[in-house]
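Every protein chain except one is present and positioned as in the full complex.
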Amino acid sequence: MLSKSARKSLLYHPLVTVFTILMLYPVIWLIMSSFKPSNLIFATADSLIPKPWIWDNYAIGWKGIGGYTFGTFIGNTFVIVALATVGAVFSSAFIAFGFARLQFFGRSFWFAVMMATLMLPFEVVMVPQYILFSQLGWINTILPIVVPAWFGQAFFIFLIMQFIRTIPTELDEAAIIDGCGRFQLFARIILPLTMPALATATIFSFYWRWEDLLGPLLYLNRPKQYTVSLALKMFLDNETISNWGAMFAMSVVSLVPVVVVFFLAQKYIVEGISTSGLKA
Amino acid sequence: MRKTLLMTLVLLLALGLAACASGGRSDSGSSPSPSSSSPAASQAPSSSGPEPVTLRIAWWGSQPRHDYTLQVIEMYQQANPHVKIEPEYASWDDYWKRLAPQAAAGNLPDILQMDLSYITQYADNGQLEDLTPYLNKEIDVSDVSESALSGGRLGDKLYGFNLGVNALQVHYDPALLQKIGLDKLPDDWTWDTYLELGRKAKDAGLYFETGLRPEVFFAYYLRQNGQRLYSPDGTSLGYDNDQLFVDYFTRTRDMVLMGASPTPDVTAQIKGIEDDPLVKGQAISVWQWSNQYVGLQTAAGRPLEMHPLPGPNVKQGMFLKASMFFSIASNSKHKEEAAKFINFFINDIEANKLIKGDRGVPVAGKVKEALKPLLPPELQKVFEYIQWAEQNSSPADPPDPVGTAEIIALFKDLDDMMKFEQITPEEAAKRFREEANAILARNK
Partner (left out) sequence: MKARQLRNHLTGYVFISPFIIGFLAFTFIPICASLVLSFTDYNLFSPPRWAGLDNFQNLFSQDTKYWKSVRVTLTYVLFAVPLRLIFALLVAMLLNVPFRGIFVYRTLIYLPSIIGGSVAVAIMWRNLFGNEGIINLGLVFLGFDPVRWFGNPTAALWMLILLAVWQFGSSMLIFLAGLKNIPATYYEAASVDGAGPLRRFFRITLPLLSPVILFNLIMQTIAAFITFIPAYIITKGEGGPLDGTLLYPLYLFRKGFVFYHMGEASAMAWILLMVVALLTALLFATSRFWVYYESKGGS
């Protein structure tokens, strides 16, 4: 939409650069603080450059808590996030196909139910759900966090539904005439065409789960099972000195996988989204 | 119709909770998971030894506390090979967030750390085991004073075992104090002295104190005047004279208005000890508990001093507070073993050499004596202060009644409003009485 005239591009770059820096300032602050000694972080909050510059926070932070290194926590988180994401994305795609492409009695009803689950804050169902999982004996396992993801997640279902709707139905009809069953239609034709949506869902699922605190807090009681978000919280304490340096350092470390995943997949998101569009 | 619905609901939930508590779990409180008691069961080294047992223990704290507690646990496991202890630990607010659903599901850890502000809630609802039968059996209390024990008593039952004793103190920086012309705080100082020193501090460009928590220090003030904050049965306030409220809060508000104490927005931005105005050299004193002294001095990186609170009637006002307790969950399947661990924690000298009074000054006399010479000087000061306090206090208030959390929130709201000059202390006194009584009335 913006014209590409030479004059515009002279203004353009400085403008966008300044804006980007402003946006990123807090993040840069976070990273720089991780190289400052804990007791100086807030005292020298105004100056970005650490004086002195120390690497200790990373070493100390990595040592982790209670004998478990941060490597353990990152590993735990990775397992949970990977399992949950794979489950969430594929099940949501499966379900989305049902809502988007198939006509059946009660479809609007179940669609409304699904949308309703989006609007419920987690705290509401937290206690009853905990009791439920406790009776199943799932406490202290990752099951309460991972298993529900395999039954679809409303946000992704809705997102993928919108994508599927942009695929012309003629494609479906052609496939059926050729003898495709519904399931093959889904797996062979629709699914590949919704790759961009799947990539988007994967990214969102990844970084939402990576930072999830409440689930692990409730269901993982043993430090050796802790995830990154829980472990980071452990560095802080009101009663004694919080180890800000270590916390910031490990926060930075824990953000790296998320950023990497985004970087790799962002191509699919934007280029991909555009080809199918989000028109309802 | 409503009654049958209610009965059905209660029945369903009771069934649910009962099934929860008894169903499918053969070992104590912990749920079946890969790392549960099966390894312990398959160990069974001695043929005539006691049955293997798994205990869950939970506590709150920060890194240092987690580290030494794990070491103490290891020590106990070595001495008692049939016991395996699974630790669960978290920071303060995460700890309580996690505990509540566990209680609702009948799934509390065998040994849980408890605090005065929560113990009533948990005990009243049958979540905690009465420890009285274990005294002088699994738990040796020959060396523990009754007043130390009493902190965990509700009525005639003992719901939590005192892990360490605390008392109120004023922690101050003598170097900063010198800036207002004093070498140390006056011995017989009063609340009027407090205001005077505040003025001097403000003139020297310093805060005198960093804020006094109302629920703690107003309660102390009431005690000085022969009153109590809560009535004995916890269903209403324990004082009638609102003038006491007005006096106390006018004073603390004036300190803020004259600039000798930080405004609420400054306090809201304090992230932790390292951010404390005293540590940053902006305030002369911090008013808090004795077990926080060492942490403050470490953060400040310079020598501090401690001093009792202002009078008159210091002895009447002062009390020994149990800093925290270990309680045993009623849903525990191994209560005797749990009690034995608590006994170890309290009485074992080697273990306490690791604990070093982090959870308060130990309650067992022998432990205190054995420990004191081995401690760094600042901790010795704390021990000595507690010894002094033992002689200079009167019986502590019973544990806080249910609804305390709301009252603390109410205190904060009113305190902030007074400090922002949105209401007068007189109005606040009335509002406090009304709303606090309403909250406490739910306990009837």
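So that you can tell them apart, the chains are marked A and B in the order they are listed, and the count of residues begins at 1 in each.
Everything below uses one rule, namely that a contact is a pair of C-beta atoms (placed from the backbone, for glycine too) under 8 Å apart; a residue touches a chain by one contact, two chains touch by 3 or more.
Here the structure is a predicted model, which is why all the values come from computation and not from measurement.
Between the chain not shown and the residues B:A175, B:A409 or B:A441, the one that touches is B:A409. Not every partner is drawn; the one left out touches chain A at residues 1-2, 4, 12, 15-16, 19-20, 23-27, 29-30, 33, 42, 45-46, 91, 94-95, 97-99, 102-105, 107, 110, 113-121, 123-125, 127-129, 132, 147-148, 150-152, 155, 157, 162, 182, 186, 204, 207, 211, 213, 229, 232-233, 236, 247-248, 251, 254-255, 258-259, 262-263, 266-267, 269-270, 273-274, 277-280. Touching residues on chain B toward the chain that is not drawn are 2, 5-6, 9-10, 13-14, 17, 93, 96-97, 100-101, 103-104, 121-122, 124-127, 263-266, 268-269, 271, 402-403, 405-406, 409, 412-413, 416-417, 420, 422.
Operating definition for what follows: only the chains that are shown with their structure count from here on.
Chain A and chain B have CA centres that are 38 Å apart. Interface residues of chain B, counted against chain A in their complex, comprise 16-17, 19-20, 23-25, 30-35, 56, 58, 61-67, 70, 86-92, 94, 97-98, 100-102, 104-107, 271-275, 280, 292, 295, 298-299.
Against chain B, in their complex, chain A makes its touches with residues 38-39, 42-43, 65-67, 126-127, 130-131, 134-135, 137-141, 217-218, 221-223, 230, 233-244.
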